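As structure tokens, the structure follows; a few thoughts come after it.
Chains shown are a subset, placed as in the full complex.
In this document, chain identifiers A, B, C and D correspond to the written order of the chains, with residue numbering beginning at 1 in each.
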Amino acid sequence: MSWIKARPYVMIFPAILVFTLFFLYPIGYMIFLSFHDWNFVSPVKEFVGFSNFTSLMEDAKFLQVLRNTFMYSGLTVFLTISISLLLALWLNKKGAMYGMVQGAIFSPHIISLVSISMLWMWIMDTDYGLLNWFLGLFGITNIPWLTDPKTSLLSLIIVAVWKGIGYYTLIFIAGLQSIPRDIYEAAALDDTNRIRTFFKLTLPMLSPTLFFLTIIGLIGSFQVFETISIMTKGGPINSTNTIVYYIYENGFRFFKIGYASTAGVILLLIIGIFTVFYFKLLGRKVHYQ
Amino acid sequence: MKKNPFWKVINGIGLLLLICIFALPFVWMISTSFKTLGETMTFPPNWIPNQLLWENFSKAWNSGPFLKYFLNSTIVSVGILILQFATIIPAAYAFARYRFKGNNFFFGVTMVTLMIPTQLIFLPVYLQMSAFGLLDSLWGLILPFASSAFGIFLLRQSFKQVPEELLEAARLDQASEWKIIIKIMVPMAKPVLITFAMFSFIAHWNDYFWPLVMTTTEASRTLPLGIAKLREVDGGVAWNILMAGNLILVIPILIIFFFGQRQIIRAFVYTGVK
Amino acid sequence: MAEIRLENIVKKFNEDTVVKNLNLTIQDGSFTVIVGPSGCGKSTTLRMIAGLEAPTSGDIWIGDECVTHTEPGKRNIAMVFQNYALYPTMTVRKNIEFGLVNKKVPKAEREVLIREISDIVGLTEHLDKKPQQLSGGQRQRVALARAMVKKPKVFILDEPLSNLDAKLRGQMRRELIELHQKLGITFIYVTHDQVEAMSMGDQIILLDKGVMQQVDNPMKMYHDPNNVFTAEFIGTPAMNIVKRTEMDRYLPDLFKKAAFVGFKPEHALLVDEEWAISNYVIMESEILTTETLGAETIYAVRNEAGMMNIKSFTEPITNTKKIHVAVAYDKLYFFDIAEERIRHSYSHNTIPLSQVKKPALVGGN
Amino acid sequence: NDEDKASKENKVSADSGRTEITYWYAFGDKIGENNENLVKMFNDSQDEILVKAEFQGGYGDLHSKTQAAFAAKNAPEVTLNEIASMGVFARSGMTQDLTPFIEKDNDINLDDFNPGLMGNSYVDGNIYGLPYLRSTPILYMNVSMLKDAGLDPKGPKDWKEFEEYARALTKEGTSVGMSMPVSIWYFEAFVGASGGDMLAAEDKEVAFNGQAGVEALEYWKRLSQEGILKIPAGDEASAQAAQDFANGRSAMIFGSTANLTNNLAIAEENGFELNTAFMPSNKVNGVPTGGANLVMTAGLSPEKQKAAWEFIKWMTAKEQTIYASKYTGYLPSRLSAVESEDMQSLYKEIPQYKVAVDQLQYGKARPMAEAYPEISTILADEITRSLLERDLSPKEALDQAAKLANPLLQ
């Protein structure tokens, strides 16, 4: 009897142990550090209370970093979801050609971000880039993709969207395929036009998929690091600096561990609040079968 | 409903364009990997290299102990996968099938880990690994990922969909819980497991950051670091060799992807991650 | 006028011909039931009428209009799907309203229509629920309401009751019959359950492998099948049909040109051994199983001609396994080698059962 | 796998009784090979000490990993400090003061080190590292283009000439005179040429917003607005500038001496002649140096300290300096090495090499304040901003940078 009681705990133990050792404990440590001033080597960690938090909130650079992060995440998720939804509607068909296209658009997902970043840096080169070469064919010349603070964040978003679309499209296609065909037929008999069919039937039926992808997408894009670290290092003029990169930069380039930890705590708070809010508020509206 | 030929052509062109947008960068990557350094810098770019410089590959391969990197990458990716399977399958089963105190709490804890970027936690983990004496060992690359919140999430979803009667039938057949998991649950969740395996393998095969910080010697380095070494040059980067290196990195994944692609849609239709 | 005519309709899926040159007229205001085994093309036919599928060749007329290339939404047809196909994300009210909005019916009018219809089908108190919150029977009614509210000329129902349990099915069946009487519009109803077909239709169309086998009213269909297929399809248990050669021992000198002989399970009598008269076939048999269904009992028996089902309305026989099966000559059906009916000089149906002189029955326990 | 590796090493050390030390270096390719080769030579040259060399990424990666390793108490005995980071490591106690070793050791002659490279070795008056792979920015020129434009292939001497060269070499739509990324390193060179400093004495305040800095930035801005100086921004801007140069889209670039070998190869492949020159002077000559110093980490046992010192000494000795310089194109940091026959014959053969060495007489130390990396980021941002925004005057931009940077120096 007691074995039956203990069984579930035994089964989750290894996973929870891993999470505790490698995720929860470090998070705790990070929170601890956020109240201290430390530079790695000094034997003392000086307790500073909330001063890291207050100075962070007054730091114009950090505020811009937050803005960048929200901008990047919001736009990336929005664009990825809308484009891949359209693509899914288009590509959700049988046939070798469609299979090939599905494979092709998914392929960026399998390549490491490091490779992708290098590739895109090259594609987006102002003078020699494939992108400008291509746009040049249409008379658009020399857009300084990564080198102008006006376009740099957008350029990173383009890369993220480009990479994410395939994965999202595939999940959307799966979602579309699980919508029963006959409700479309019912709608046809109800003389429904395409746009109404999309907004009144398809979209609500896809709401769980949308929900899942939005959450996963937001969490993922809040965590963006590699592309920034390789393509822009947060520049030019701080225009692409987002929170994880900022944390890394402060901690390991500028030796401000406490400060970096504080930014980490704030990131966690943002993600946490956001997730809870999203689940509570929107979760209710989502249709589950 | 009738397709007129004009739209067919437009549709076809659209599809080709899509392939271009998503596949051309790779074509360029491949093409670059065969060029001379000077040719990589010509503008507009040559799509087809003037000559096929196979030696770029051998240069990339010989720029470090690539065989070692390759082995390490394989051991780490596969090792992670095996441990993940070992930890997520029972956990997902317990979360999906048992009612117990703290079920929701522990599942919440699991989900929280999904939200944490590795850049936030590597320092404490580094110190911990050092305390365990596992720094700069393959274990240090494997252990932190020995379980996966995303995997538990996906698998739990698909375990939940197995009808209760099936488990009862098995219990009447005198099957132990262990046997139920292995013989019934796991085979039924196969598409999900394969998909998860693919994602996990790809992610860890390509992982750059973690091996970078956790290793200090070549003995425990993985492929992406070997490739990065080609890039970490004070001065001009040899793009041709770098791209050859990247191709070496990508090819195994490409092969795996080729075999796994069909499973993905099926898995998502099946799990209800929709 | 909403008479529906199918003219030389052929439907192929890839190389499979699923419907073969169908010619059919469905009277205005009729309750037409299409039956047939699974995969015979029932749904396909319906879907062509509704416009959800285009025929490979042939034309479809509704009234005086050729609708072969008209969009489904413009045909003035409403359809109830097998699994209802309710819009799962909308409330009952929205489900019903959806088609009206598309038709640009003004809001005030919509409200009135919805109120009316939900009164009729008894859904008024469920209007704000989602389909998942309703029971099977209620969902069924939503599907009906959604179809009815459009005031269509034709009402198509594809196996609408097959998901319901026996009790609810019976109830819904009756409701549909009443509804048809009330609305007076054309109903086309698909089922593979012949009991349903018999009890509901005033015209039955029997399909097999995309070919029409018989079109008749239920009683004609039941009592006067055109061929072996119909005879075996209509009635539970099915008509007992044996090769004439097997029956020779019992019927030595009758209708040599017939290839098959059949009789309905309820037309057979279980009689005492001794009893025998000239205008009955008498087969010495053994009872294999007995199913007692309250008012009736179904016996599976074996004799030299093979296995047969016998349906009896008397008390079940439990005291003996040996029995004689008696069938009046005028209750026998004959079919030729092509399985087509050989119609006999006198009709079976004109002689009421009660007037036939009855042999003594074997009593129950 | 790991264990048997460890045990194998144990065996080596046990067998031979050699002191083992670890050496971390940055960069792969030629530089990496150079490190590995030298270490191997060192290990073969004696049997007391066994050095293990490990690649750790770029300077940034190397630094953060060294810190993390410090926190975990398993730092390498010898590592590299990018010269601007010497201060941080020394002051936070991660690196060892080498002064006592130098004083005790008769083998080493500090005067032989090129004084232009020694600026960054001293932190608060003590020596914390010795110059190893060092560089300085120089001017690369496409001589073919210079000749076409009728210019002296020797190159411009001062800002005025540089401007004339750039103007003459600019052909609307085909090429610009100069392609140069916003790099603080080059900015340091321009400030130095105007006789200014980046930080005020004692590192308590910035100085780049003084007269010299403003002059430098105004010069950049003027040339850039005229279109004769192209300023690609972003992290890989230098790669792009290199590409411009390789394709003849710019006639001149600045670059580290370390790029010389590569640039010569590219010039040959793309069919043009390459020459090098000093960074142009303004009021004075003054260039920053770059690259890394060898340092010993703090807190070692005397035995390890001895071994580490031996290794550092050997690595910076004349022969090794010559070897490294020839292998990588970095500067020879010892005067004796420059004068050696080996180097001299190389300079004769490829005179472009000599320019950088000669320029070292004007070499200046890079700032070593703890906050300098962060200040560099801030400054680069403001410079970029001033170059992009027509109305933002250089003075304003630099003042803004100073305002942000000064608190970091407190």
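As a convention for this text, a contact is a pair of C-beta atoms (placed from the backbone, for glycine too) under 8 Å apart; a residue touches a chain by one contact, two chains touch by 3 or more.
Being a predicted model, the structure only gives us computed values, none of them experimental.
Enquirer: Would you mind giving the copy number of each chain kind in the full assembly?
Expert: Chain counts for the entire complex are A x1, B x1, C x2, D x1.
Heads up, the rule we're going with is that only the chains that are shown with their structure count from here on.
Enquirer: Looking only at C-beta pairs in contact, point me to the busier pair out of A-C and B-D.
Expert: It is B-D, judged by the count of C-beta pairs in contact.
Enquirer: For chain A versus chain D, what separation do you get between their C-alpha means, in angstrom?
Expert: Result: the chain centres lie 37 Å from each other.
Enquirer: Using mean CA coordinates as chain centres, what's the chain C-chain D distance in Å?
Expert: Averaging C-alpha atoms per chain gives centres 92 Å apart.
Enquirer: Could you list the positions in chain A whose residues touch two or more of the other chains?
Expert: 127-128, 251
Enquirer: Pull out every residue in chain D that's touching 2 or more other chains.
Expert: 64, 68, 71, 243, 247
Enquirer: Determine which chains touch and list them pairwise.
Expert: Pairs of chains that touch one another: A-B, A-C, A-D, B-D.
Enquirer: Could you please specify the touching residues of chain D with respect to chain B in the complex?
Expert: Touch residues, chain D against chain B: 1-2, 5, 22, 24, 26-32, 52, 54-58, 61, 64-65, 68-69, 71-74, 76, 133, 135, 239, 242-243, 246-247, 255-256, 258-259, 262-263, 265-266, 269-270, 291.
Enquirer: Which of the residues in chain B end up touching chain A in this complex?
Expert: Contact set of chain B toward chain A: 12, 14-15, 18-19, 21-26, 28-29, 41, 43-45, 86-88, 90-91, 93-95, 98, 100, 103, 106, 109-110, 112-117, 119-125, 128, 143-147, 149, 152, 177, 202, 205-209, 224, 227-228, 231, 239, 242, 246, 249-250, 253-254, 257, 261, 264-269, 272-274.
Enquirer: Under the definition above, what is the set of chain D residues touching chain A in their complex?
Expert: Contacts found on chain D: 60, 63-64, 67-68, 70-71, 88, 92-94, 182, 232-237, 240, 243-244, 247, 249, 370-371, 373-374, 377, 380-382, 384-385, 388, 404.
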